[in-house]
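Shown here: the complex without one of its protein chains, the others still in place.
Right, chain A next:
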């Protein structure tokens, strides 16, 4: 229900009077403006709000001296009008008109307010802006209650729920009692439906409002910054950078579509023009000092701009993957890349490409910085670790393995704690380097060894195991992409050498981390690609090492799903044979032959599986399978039944190679301990019938 006509007219008249009578009492004028704005915003119709804001705009235009004084207080009053309740997507023209008048008010503040004060007001608003804020989509009374129109001057200004709705039903009263919010019912009743809004925009209504507020604030910051006169522009730029960083940090997990923030920030960074020095600067300081200040200020501003450019990418792409790994994998398989088929990715490509161009125009040598900050720094984190030969006991190995898990986390925490300079953000550089090509793929001229890629993976991925602050989907995705890049851009010989040089426990930590991450991956395609990478690396490792890793996973990994995946990889390795040596390997071999001066070429090597199924391995797997049966019998939960089924399927694939006595023992154990005893009692258990039929199938072939 809109404000009563009389009350609305009264507000307009009193506002007009206040601009005349309270001109000299700025605090009173601002308070009056604040209270009336809140009342109109909460209770007024869209038409009344538009009329009210038009009146405010007119008053601001006529009283520029007042705007100079109160300007810094106006943004927080005006910004509240950018609200879901005032955003009628079905009446787009009306909403546009409404927004335009708000923007014009902001414009008055930006052009005629005290620039420094208004700039800081903008920074404060930017720092506190949150997507996940209910007040963006519901009218919520904050600290100051709305004035009671009946008792405006009494000083006892408490808002009552009953106001204007004395004929409420009991049910409504009950509902409101539960809500524990003094929000005016009528105000929220008229708010457009959120679900409908989501369907219309394809985005969260909160995000739509945040975007509009973000735009208003960043424009205010940019405009006022240009009007500031100072010898030390970096002080103001650093305030802006700090405000953006806070916004990014507070919102990066809630933002669904980060493109709008990336675009606005890009415009701000690219369009930044430093505030001018005072015209009498040469009278304030000597010419020499002035030059010194100018030079150091330029250095600081350059660093700040480069910092926000890289850290914004890091922060804003934290909660979502750029689908880099899948994209690159598609490219390698010769199928159309995702960046060309998805509208969102297409837009992301475009903005990332602009960030890359901006980075190069800011003299950031992205390729060199990638090498320095992502590759070399990652290698450096792990460089002081002992060689395998220096580790004397299993206990020591266990300790060092745990240490490796935590090392990058400790490093990053210390780095944050001891930071004294304005630096480039390594994760931002990782993004820039990975997407420096038009085709959204890692640059083909890049050079990285598998060893470096694994260190980089550990550095970017493991810290998130200790603190969610370091969880970063895009960095993780890109770290994997670079491993795939290393795997496909180095010869088999070099890859094997690269792995040989790594301490075994580093490889183990990598394999364990990626195996768990792959198991937790909800995207099927991505999970398959992750397993494909793991399989490739296991194939490059010495067979015993690879088998022992899988054995240890089956024996001691707490995740049942990881065991299933390890078995699938093992099956793959045992079933597939190594290909005829690749071209590069042939070349290596030919060179070696030349050196040895052997004229006759050796007979071709017989093809063999990546992992041989020998007696020892059969015995090991047999005993692990029996343990799995016991474990399932002791606790026949669904996941364990599924694992056992995977073991049986694995055996089924190698029946001809397996000892039939062993197979019979396993079938008997499953029958005795699980099926006959009805341990897997729930016949509806999806894997139960499969378990029964698989055992029957194996038994029938014995």
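One rule holds for everything that comes next: contacts are C-beta pairs under 8 Å (C-beta built on N, C-alpha and C of every residue); 3 or more make two chains touch, one makes a residue touch a chain; residues count from 1.
Here is the rule we use: contacts and distances are computed from a predicted model.
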Per UniProt, the name of the complex member that is left out, chosen from "Cilia- and flagella-associated protein 52", "Pescadillo homolog", "Glutathione peroxidase" or "RBR-type E3 ubiquitin transferase": "Glutathione peroxidase"
Of A:45, A:230, A:347 or A:360, which residue touches the hidden chain? A:360
Given A:298, A:501, A:544 or A:577, the one touching the chain that is not displayed: A:298
Interface residues of chain A toward the undisplayed chain are 270, 273-274, 295, 298-299, 301-302, 305, 353-354, 357-358, 360-363, 365-367, 438
